[in-house]
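A protein chain is absent from this complex, but the other protein chains hold their places.
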Amino acid sequence: MGLVPFAAFVGLFLIWPAVSLFRLAVRPTRNSNISAMREAVTGSYLDSFLYTIKLSFLSALLGAICGTFLTAAVMRVERPAWVRQAVSSFAGVAANLGGIPLAFAFLAALGTQGLVTKALSWFGIDLIGAGFTISNFAGITLVYLYFQIPLMFLVTLPAFEGLRPTWREAAANLGAGPTRYWRHIGLPILAPALLGGFLLLFANAFSAYATAYALSSGGARLIPVQIRFFLQGNTITGKDNLGYAMAAWMIILMIAVMGAYLLLRKRAEQWQR
Amino acid sequence: MATLTNRLKTPLWAWVVITLAAIFFVLPMLAMARFAFQRVPVALLGRNTLFDRWTLDGLVDMFRDPDFRPALWLSLRISVLTVALTLLVMLPTALWVNVQAPRLRSMVETATLLPYVIPPIALVVGAGGAFRDLAPWFLRSDYCLVPFYAVLAMPFTFRSLDTGLRSIDLKTLIEASRSLGAPPTTTLLRVVVPNISSALLGTIFLTITVVLGEFTIASLLLKPTLPLYMSYSQGRNPQGALGLAILLLALTTLLFFAATRLRRRGADRKMIRIGAMP
Partner (left out) sequence: MSHPKDMYFESVTKTFDATVALENFSLTVRSGELLTLLGPSGCGKTTALRIAAGFERPDTGRVLVGAVDITNQPPHLRQMGMVFQSYSLFPHLSVIDNVTFGLRMKRVASQEQRMRGLRMLELVRMEGLTDRLPHQLSGGQQQRVALARALATQPDVLLLDEPLSALDAKVRAEVRDEIRTLTTRLGTTTVFVTHDQEEALGISDRICVMNKGIVEQVGSPTEIYDHPRSSFVADFVGELNRIRLGGVDLVVRPEQVILDNCHTADTGGEIVATSFHGSFMRYQVRLDDGQAVTAIAKHTPGSGMRAGTRVTVKIGDEKHERSV
């Protein structure tokens, strides 16, 4: 009973738009004889999906690895007590950073006129000549790492903190040194959290719109930007079905990824008791 | 009994990792700040010009721009309304889940994570399709952003409120207040709210950071909010735009710091779960 306002709110402003999306995606159209849902995953549109998946996968993988090492490193710092505090707080901000400010920052650092580009050229490293630009595949991946690594940190920190010292000590008593402790105890216990973190990062990268949009040229191939291309404001491009279909596929992918994430999270929580 | 733990020395690799991370995360910010506040082209930047021509002119020009104020006010008004809507919907929900139906908590919590399943770009596209025919007036209003922003903030706001409520023994508090003869409204306003004031404040701050950072929905619905204005003015006044980005970033950081500080003070550490959503 008390959940009625919440349910109504979520239903009206989240569920209903999502359902409408699917309704619009499967709606028959005159100028095409195959369904938009089918068309959205064929030809160049399929390439866009694969490109986006590739980028999301790579940025999630790198983000997960770097983020895990960052967490492990921060866990080992006890002495200046403010280090962990500072990294946590900064990660909270950076994980939610994106869009225009982030693109600005990277353009100012690594753009053709960027500070770091210039500094590297002093040392004889020609970043642009080497084919790097902030808006190609590698560039976007790098920019995404700016919010992916902190997100991974935030997800894994509680898991690392949940590793009880008694587990390490019990393992040592039973004959497992540091290496065997990590192989048999530490990593297996962290595994659900790490894998879950990777999935969350993947979903995060796949659905990032603002950053992709701000890095215009290279971002244009990414699905979120493609969706906007077909459904710009209130104008009718004639291919709006395709935009809806892409968004629908995106939600389907997110349901799969986030579902797996929630399952892993549940498992990790169970072990913590 | 308290065990005295081994003081392990921080190994070198940990410092290397942290230093590398610090460089990666600080450099772009420094570069942005230099671009925003220094009028020296990168090509001419050298040892002699490093401290030349630092200025706030870009930012000042931006404040003088006639389009700036309306964008600022719009974002502020939307912030206030989003905070109000969030408290109106999420506080009763969090209370209900904590007092009446603890068994439904995990279900509600999962529901609050739905914005991760339906990302902003999909949400705005679907909302456009859903409301265009039925309530076109809704999408025309600048305030149509409010409910969507409240939805986007949901994972943060519910968690923040729920953690605050869980750290106090809510049920006992309410029963005690009632047994002393306080009517429900008095109980809510004079017993519950003061006890979760830090969680409430944290929730408010987090909501504002979401509003000040949101770009996707405003951009697709063509609403001239501050982030959108920032993006448009990039061509006319790049220095001002970057300066504004830095200002917003600083403000967001401040709000976020305050929110996490408050949360830490108000909440039991054990409540922070593994795999916590940021």
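Think of it as A and B in the order they're written, each chain with its own count starting at 1.
Just so we're on the same page, contacts are C-beta pairs under 8 Å (C-beta built on N, C-alpha and C of every residue); 3 or more make two chains touch, one makes a residue touch a chain.
None of the values given here were measured: they were computed from a predicted structure.
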Touching residue (missing chain; options A:Pro28, A:Gly129 or A:Gly177): A:Gly177
Given A:Trp16, A:Trp167, A:Trp182 or A:Phe229, the one touching the chain that is not displayed: A:Trp167
Per the touch definition above, residue among A:Ile185, A:Ala220 or A:Ile255 touching the missing chain: A:Ile185
Absent chain, residues of subunit A that touch it: 164, 166-167, 169-177, 180, 184-185, 188-189, 270-273
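Heads up, the rule we're going with is that only the chains that are shown with their structure count from here on.
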Residues of subunit A that touch subunit B when the two form their complex: 2-3, 5-6, 9-10, 12-21, 23-24, 66, 69-70, 72-74, 76-79, 83, 87-102, 104-106, 108-110, 113-118, 145-146, 149-151, 154-155, 158-159, 162, 165, 192-193, 196-197, 200, 203, 206-207, 209-210, 213-214, 224, 227-228, 231-234, 243-244, 247-248, 250-251, 254-255, 258, 261-262, 264-265, 268-269, 272
Interface residues, subunit B side, partner subunit A - complex: 5, 7-8, 10-11, 13-15, 17-18, 21, 24-25, 27-32, 34-35, 41-43, 45, 88-90, 92-93, 95-97, 100-101, 104, 108, 110-111, 113-123, 125-132, 147-148, 150-151, 154, 209, 213, 215-216, 219-222, 227, 230-231, 234, 241-242, 245-246, 248-249, 252-253, 256-257, 260, 272-276, 278
